[in-house]
Each structure stands twice: as C-alpha cells, then as structure tokens.
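Okay, structure first, notes after.
Yeah, one chain of the complex is gone here, protein chain that is, but the others are all in their spots.
Let's turn to subunit A:
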C-alpha cells in the first residue's frame, strides 16, 4: 500500500504540532495545508476546522502529527502525539518526524484497526504552496471530458490543486493574529498586499458604474429607429468600420459589467479584452500623433486625388488595349467597341465625381482621422472602407462583366442542348430529349453560333475585371486579417506566461531528491507551464474574422460559370 503525503515546503522548518489538510481516500493521498502549533485546545481546533470547512467546501481535518525535535527523540513527546490520535480520530493517523537538521524524515502510520497487514510505503512530495494556490491547471482534452465525473475518475493532481486553491481562507490568518490557533503556512509570516492594487479595486467600482451608464446611452442611440431606415441600415451593414465599432462596444460592455467573474476562464477573458483595448487605443493615439504632425493629413489629401486620377488613367489605357488587339487575340470589332465605350464612359463619370469631391477631401480626412483615437483597429477598418469606396468603379465593372458573361454561358449551355436535341425538364430537374421543329432548330443554331463567336470578347473583359476585383478583395482581406489579429490575440495571457509562468500550468514535473534507504521516497513537485501555442489557443478571444466562404474548387466553379463571388463571409459571433 502506497501512501502519498503532499507536504508544503514552507512548513519544513515549522515547530512540532498537528498536520491539518485533506485526505483523499480514493487515491490514498494526504494533502497537508498547514501545521497547528502547541499549545491548543482540541475543542477550539475542531471548531475552527468546521468553520473553515463550511466556508471553503473543502473536507478539512486533522491528518496527523508533526514533530520537529532539535535534540534526540523524546519518548514523552511520542506518547503525547499518540494520545492525540485518540482525540482527533482520523484513519489513518500520519506521524511525520524530523530530527535536527536532517533532510531525511521518518514517516509512520498509526491505525486503530489495521485493514491490511502489509507494509506501508510512503512517498513524500514537497510542493510550493503559494505557486500551487495561484496556479490554474489546464488538463489535456482527454481529461476534460472526464472532469464531469467525480470520485475515482477525477485527476489526482487536479484534486490536489483544487484543495490548495480553495483553502485561501485558511491562509489569511497569520502569526500576528491573536486567535487561539497558531498556524504555519506560506503566509504565516504576514499577509502581503499592495496598496496600489487595493486603491485600484476601490476606484474601479464607480468607474465601472459610470462606464456602464455611458455605454447604455451610446447603445440606445445606436438602436434608435432613426438609424434603422432602409438605405442607412444597408450602408451600416456594408461598412466594416461600423462592425468593428460594434464589437468594441460589446467588449467594453463585458469589461464594465458589475458581475464578478465566476471562474478563471471569465477572469482571463476580461483581462485579455482589457489589455487588448488598452494596446489598441495606445497604438491608435500613436498613429494619430504621427498623422497630425507636420500636416501629414494635408499631404495625404493632396496625394489622394492624383492617385485616383492615376488609377483611372491606367484603367482607360487598359480598356484601349482591350479595344485594340489584346495579347494578339482578334476581338469582335463591334461588341468590343460597345463594351469599351460603355466602360470608358463610366470611368469618365467616376473621375468627375472625384474632382467634385476634391475640395472637401482634406476636411473629411481630418475629421475621420480623429476617430483613430478609438483604436488602431478602427483606423484600419476605415482604411479598408476608403479602399472599397475608391475602387467602387472596379466593383461595378466586375458586376457588369460577370452578369454579361453569366448570361452568355447560360444561353450557350441551353442552346448547346438544343443543338444536340435535348431540353432541360424543369419539372423533373433533368435533361430530356426533345424533338424540335425545323424553324426552332434553325433560330437556335443561329443564336448559338453568334453567342459562341462572341464568347472570347466577353470572356476577356470578364477575366480582366475579375482579376482586378480579386486584387482589391485580397488587399481588403489582409487588412481585415490584421484587425482580427489585434482583436483576438490574448496579450494578457501571453504576458502572464512570460512573467508568472506558474499561473498557467499544463501539468507538473517531479524531481527525485536525495534518498536514504529505509526512509520514505522524497520527490519535489514543480509546475510545468503551458507552451505559448496552447496559451494562445486556449485563451483566444472570439474572432469576428472573415473567412473564405467557399473552398477552392467551388470558387473556381463559380468563377467559370460567372456567378458573383463574395469570397469573405463574416463569421457568426460565437456564444460563450
């Protein structure tokens, strides 16, 4: 029978007394939490333990006796300690004793009704009480499913960590208290606290109340009916800035809520959101201070119109090239001219519009740049929206080209069926053979030939504008990816893993200390921290990223057929 005793390393130099802690019978292990010193009144000890048990919900009891004698073993003390086992009845009664400065302790068990005649073997595991108390164990996936089963299936280490973490109340009494019980544990030299932390905790309550009030005002304004009319609501849904602002509003609401975080996960989530907002706003203010210095806004506005002009000129050159002999292909002259002139007129309209707006650009940019103080993510979303607005004509051309091409493809496929003598049966949703009249066949074949020979021209226009549109989509996608990265990176957890790595524990590691034959096995339990990858994965904030809606094969199919593609789909918000 192997008996495991988890002993806190801070109590190794404590005076003789009683061991209190928790006994886990399923795993035959005893977790020692503190040492009660002489003199004490057994009735008061029992009362104190029952009080602590009621508050912490941990099954605490007196586990045994601890004797730390500087001189030779005293017979009287031994008898006294054995008598104590009759007062605090606990099966089995553990007796640990240390002589002088020896590293090797002796451990024995006193059982009133010895259940098994076999020799007991002892394993003494030293643990750092403060680190284990503050640490959070992250079991691997195979254990999380069994976390629901209590009892035998529960992880032994999980039980140990749980016991120490829940016994915070026990560690609040230090030796300067005037109570009847004198304890030794990691905080018995005096409870340490930071005045700054306490002041911040006191100040956070009114700040949270104020923030909640302001946020409720803002959200009621946003939800007002005025902004819900059709053109406005359509615009809000298309602009990524509004989405990003909505997300940040939600985050602020989570932080400023009055409810205390229920468990560790919620606390980490709040902390991560807070740090992410802080960094975001700091970067945004940095960007703003850089933009508004040396009249950079004016310079930006001055370069914006020439850039738009340049893009329009490039597009015009491209269309002239398409109207000529592009890449050596011979186009249909008439259709080519029609399409080319149509798109050229569009570009002319767009350029006139931009020139109309040019006096106001600087002012608009100046005010829009102020919103960068809300955060770098908001600034990036605005940038993405500006790109979308500036390349609106490319989007229009893409839609025209795609619609034309799509019509052509559908017409061709239907007439190809006619060419072969088949028909699409709408009722049965399949292709059936059909006998056509001669004039139907004649007209059909004529139309089919016309469409077929006009296909290369349309296809080329479609190809060119689809490529341009994809380029713009990729640029916007990259910006959104960056925004999502800033939004969802759990910075607080990463910094915690860097500075206080024992707080995030993946598991433990044991080190075998010096042994002496005949004495119990001595092990040191240390905390094995989580790897950075698992930290990011576990504590990742919900991301509102845009993910590709279609797989590559369906995307290619859509491109071939001419369906309009909207490659980025906004991920639905994950509920906690």
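Note that a contact is a pair of C-beta atoms (placed from the backbone, for glycine too) under 8 Å apart; a residue touches a chain by one contact, two chains touch by 3 or more; residues count from 1.
The rule we apply is simple: contacts and distances are computed from a predicted model.
Asks: Match the chain absent from this complex view to the correct UniProt protein name in "COMM domain-containing protein", "Protein O-mannosyl-transferase 1", "Catenin delta-2" or "Phosphatidylinositol glycan anchor biosynthesis class H".
Replies: "Phosphatidylinositol glycan anchor biosynthesis class H"
Asks: Pick from A:12, A:84, A:108 or A:123: which residue touches the chain that isn't shown?
Replies: A:123
Asks: Looking at the whole complex, which of A:9, A:28 or A:538 touches the chain that is not displayed?
Replies: A:28
Asks: Can you tell me which of A:352, A:515, A:537 or A:554 touches the chain that was removed from the display?
Replies: In the full complex, the listed residue that touches the missing chain is A:515.
Asks: Quickly run down the residues of subunit A that touch the omitted chain.
Replies: The missing chain touches subunit A at positions 2, 4, 27-28, 121, 123, 125, 142-143, 145-146, 149, 152-153, 155-157, 507-510, 512, 515, 520-521, 523, 528.
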